[in-house]
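As you look at this complex, bear in mind that one protein chain is not there, while each of the others sits in place.
The block that comes next holds chain A.
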Amino acid sequence: MKAIRILIAFIVPFFIYQKGMAQTVNWIELKDTKHIMTAGIGWDYSVSYYLGYAYQLNTKVPIMLTTNFSIPSGERLLDDYKTKIGGQILLLNKSNLKGSIAFNGIYRRYENPLAKLQNFGSELKGTFGYYKPKWFVAGEVGFDIAIVTHFNHSETFKETIFADVRDGWYEPFTGGNFQYGIQIGYSFNQSDITFNIGMVTTQDFKTSPLIPYYLMLGYNLRLN
């Protein structure tokens, strides 16, 4: 069952889009673009930095295949990180009104002195907005679900908290967060400056992460 969920979350996006991530892009300016390099900083559960790449397929309906890697701030470089691969498709394509759906498979890792977590998850995100050649503004709604998670506990955890803790893969879904907010962007030459801001709430709408916001400042370089 877990393996099937991992396939759904992580492998299926390969078949559908091959690669991808919910990039913040100016769809109007993507006409002849094939490659997009992205970089940014923001608040994604913690102060985070990310790098990404997107490839636009030569299809009638605009489709981007994207990948993204992000790490949070901290003295230990790679004890926590997140990778996303997926795709983004433009479903509503009027002259200035655009609506897109993005789907990503996620692999992420977390470690502190007590536990190490590895998670396979997925993210579905919808965007609808008003786009001009020089700028855009859009609303976005997404759901990020932690489908299956592997827990591994340190000796400190076992000695001071719970000696009989069970390490291994846990299910059902260990977490899920809704995100909703806005994205704005300014486009010039072959570049976009993008800004995303919004709220995060958990799946039951009754609890929220310790910091229930997200914030991203990004830069896209578009290449033909």
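Everything below uses one rule, namely that contacts are C-beta pairs under 8 Å (C-beta built on N, C-alpha and C of every residue); 3 or more make two chains touch, one makes a residue touch a chain; residues count from 1.
Heads up, the rule we're going with is that contacts and distances are computed from a predicted model.
Student: Any idea which of "ABC transporter permease subunit", "AB hydrolase-1 domain-containing protein", "Dihydroxyacetone kinase subunit DhaK" or "Cytochrome-c oxidase subunit II" UniProt assigns to the chain that's been left out?
Tutor: Not shown, but named in UniProt as "AB hydrolase-1 domain-containing protein".
Student: Sort through A:Ile161, A:Met199 or A:Leu223 and give me the one touching the missing partner chain.
Tutor: Touches the omitted chain: A:Ile161.
Student: Please identify which residue in A:Thr38, A:Thr149 or A:Asn196 touches the non-displayed chain.
Tutor: A:Thr149
Student: Residue-wise, where is chain A in contact with the chain that is not depicted?
Tutor: 1-4, 6-7, 10-11, 14-15, 18, 45-47, 72-76, 79-80, 82, 108, 110, 112-115, 117, 119, 121, 144, 146, 148-149, 151, 156-157, 159-162, 164-166, 168-172, 174-177, 200, 202-204, 206-207, 209-211
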